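Of the protein chains in this complex, all but one are displayed in their positions.
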Amino acid sequence: MSKEEKYDRQLRLWQSSGQSNLENSNILIISPNLSSLELIKNLILPGLGSFTILDSKDNLIQDIDLSNNFYINEEDLGKPKAKIFAQNLNEFNHDVKHDIILINENFQEFWNNEDSINSIKWESYNYIVSNWQYPELIKLSESKDISLIILNSISYFGFLRIFQKQIKVIETHNEKLLDLRLLDPFPELLKYSNDIDLHNLELETHSQIPYLIIQLKALQEYQLQNNGLTPKSYKEKQEYKKIIQNWKKSYDELNFDEALTNSNKIFNYEKIPQGIIELFNKIDENFKTNDKFWLLVKSLKKFTINNDGYLPITGEIPDMDSTTNNYMILKKIYRDKFDQDLKKFQEILFELNVENLLFKKDELTTFIKNAKYLYFSQLSYSFINNVSSFIENFGPELNSFNSIILSFIIIENYYLQFNQLPTLSNFDTLLKITLLFLQNKIKITDDYKAVLYEFIRGNSLELSNISSIIGGIGSQELLKLITKQYKPLDDFLVWDGLKSVSERFKIKS
Amino acid sequence: MDTIDLSNLNRQFLFRQSDIGRSKAEVAAQFISKRFKDVKVTPYFGKLQDKNEEYYKQFTLVISGLDSIEARRWINSTLVNLVDAEDFDSLKPLIDGGTEGFRGQTKVIFPTINACYECSLDTISGQTTYPMCTITNNPRLPEHCIEYASSIEWNQLHPNEKLDMDKPEHVDWLYQASSQRAQEFKIEGITRSLCLGVVKNIIPAIASTNAIIAATCCNEAFKIVTSSNPILDNFMMYSGNDSVFTYTFAYEKKDDCPVCVGF
């Protein structure tokens, strides 16, 4: 059986580099509920390296689990959940390794016992998945620098939070990887264009000149007529377009049409996008000689300083109407310029790479091609379980989303305190906890009470559909973190399954 | 008439390697029946179009996770035609889900009452195609070479046989023929995977997105049958390409929809 064939539909998204990151990942799941099981299922199917379930040995399968948990059978009644989950999840894909760790106490006791905490080899996991924001777990995730995903669903609502010090993505899969440099053509491009005598060509050849050359020549013409300036205003751009229009020899010259339709793009050019300038400004506080990402970014900055403020060229050109030959020549000109820039970049990197970290050529090529769209974010480890942090992050009033978030926080407080989920009979207790939490800084509203009631109406149980949605979202985000491709959530999400809508927040530190 | 293929296993959790080649409907039904003994699942391994109105009338609602626009349009139009203004039970809600990579969408259709699938047809695009003169005379991309081999060369060589990407020998032929053409024009980048992708119009798919969309479909179905909460009105789009983005909006019924106008 070929892995390429089995994983074909996902390799088209993250290629073998992403797949190899996935196959080398090891995930720890703490006492999984339905959402976590859904999440891990969606990682096992595409071929995760391994997963381990950590749970209390007394957490046994009960009658009620049979009614809503897909991952167990009748004959599993009375057995430890972790064992059965690991076994049954493993059925989905034998490429994936699995393990379980059973602890003797419940989690409330566990997080209060340093010996217990230290008995776990946390460092052997790349990612931890938990349903609750145990303060000790968050601290541990920060101090040991292990990414942590918190996800949970109760009733119709779901939430997801990512803890990771820095998110650094090179392959953001932005579709706009073009960098054509028409406003400031490099010598080889200019020479090729100047050698073409556009106006004395036969129609047959005239209609096959790639539109980039037409645009470049029209710019030169415009500058000749306008003291070397480039078109800025709408009117000036229209004049520029008129030049191209007038050069058209026959109504059906598609290359001239392409030159016209694509002409606005030329003028929206920025040498270095704002996001990359901001990234450059963060080099000093983040640079470490053993951190590949920052080493590459520092080299990139130095490259732009040596290179008239330009990033290395991506070497890509769009498809355009022209003969095969004309297109191939133009493609080679950009390709050669890319090779030159890559060489210059390598030299700079070599100088800065004092620890001789190993970079494959593919890695550098990928970095340069994506240099315009690198993504970086710093995430917060702050607890949101106090009213001032709540106000800072979600505002001073209770609207519909805030009420959902507040309900979550209150139920989480209850759970961490009593080690069990509240039922409908605990409604008044929850209101009391809410009052304590809000400290009169926010007024409880009737809407909030209604949302809280909706939460515990079914005794805080998970609905299969909602846990599957939030588990699906969580697994997408975790896949992005693991493959180090695509931009992940930054960093908190709430799902409202009543209205099928979501809202994102960035938690402040 | 869908059967289980190796490339389904990366996302379909009801199927195992030993099920390859068997009917998806039958294997799934067997699995669910075994796990949930109170649920009655009847597999039907066959074409949607082979069942008549009587067949579709027996259901409360229809959830579709079809892999083609054609099949979606067919079931949509069939359910629109079922509606009899005199008979409450003739209206069968259609919940349609679809995914592509990290993106997906869920549509809740009450035939004749809100926008039907056909009403939104203008927003759907088919397979990418390239100009005939480009692929014949001026190929520039590997895709142009593959299209030439599959739509022109093959027809010249085998006027009476369809190119079938499920036959390994046809895939071999296509790979050879497009590689040769690419070499002739000094074009790089032909791979077997690209050949398959272009001709079969392969859409990337992962378990995560399928879980999100399947679960939103079920959530809407659950809300409809239990009347427990507001129902999605009527489209939800999900995208995980750049962070998480969801968009829920009401698509308008089209005045001149050829399928549902006049009801």
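Odds and ends about this structure:
In order of appearance the chains are A and B, and numbering begins at 1 in each one.
We adopt the following convention: contacts are C-beta pairs under 8 Å (C-beta built on N, C-alpha and C of every residue); 3 or more make two chains touch, one makes a residue touch a chain.
The working rule: contacts and distances are computed from a predicted model.
Comparing "Rab small monomeric GTPase", "NEDD8-conjugating enzyme UBC12", "EKC/KEOPS complex subunit BUD32" or "Ras-related protein Rab-14" against the UniProt entry of the hidden chain yields the protein name "NEDD8-conjugating enzyme UBC12".
Taking the complete complex into account, the chain left out of view touches A, B. The residue touching the chain not shown here, chosen from B:W74, B:F185 or B:Y251, is B:W74. Of the listed positions B:P93, B:P142, B:P204 or B:G240, the one in contact with the omitted chain in the full complex is B:P93. Touching the omitted chain from subunit A are residues 202-204, 207-208, 250-254, 321. For subunit B, the list of residues touching the undisplayed chain reads 49, 53, 60, 68-70, 73-74, 76-77, 81, 85, 88, 91, 93, 110, 112-113, 118, 121-122, 124-134, 136-137, 152, 156, 224-225, 227, 231, 256, 258-259, 262-263.
Note that in this section only the chains that are shown with their structure count from here on.
Averaged C-alpha coordinates put the centre of subunit A at 26 Å from the centre of subunit B. If you check the complex, the residues on subunit B that touch subunit A are 6-7, 9-13, 16-17, 35, 101-102, 106, 134, 137-141, 185-187, 193, 196-197, 202-212, 214-216, 218-220, 222, 229-230, 232, 236, 240-244, 246, 248.
Within the complex, the subunit A residues that touch subunit B are 1-2, 4-13, 38, 41-42, 45-47, 70, 73, 91-93, 156, 172-173, 208, 319-324, 327-328, 463-466, 468-469, 471-473, 475-477, 479-480, 486-490, 493, 497-502, 504.
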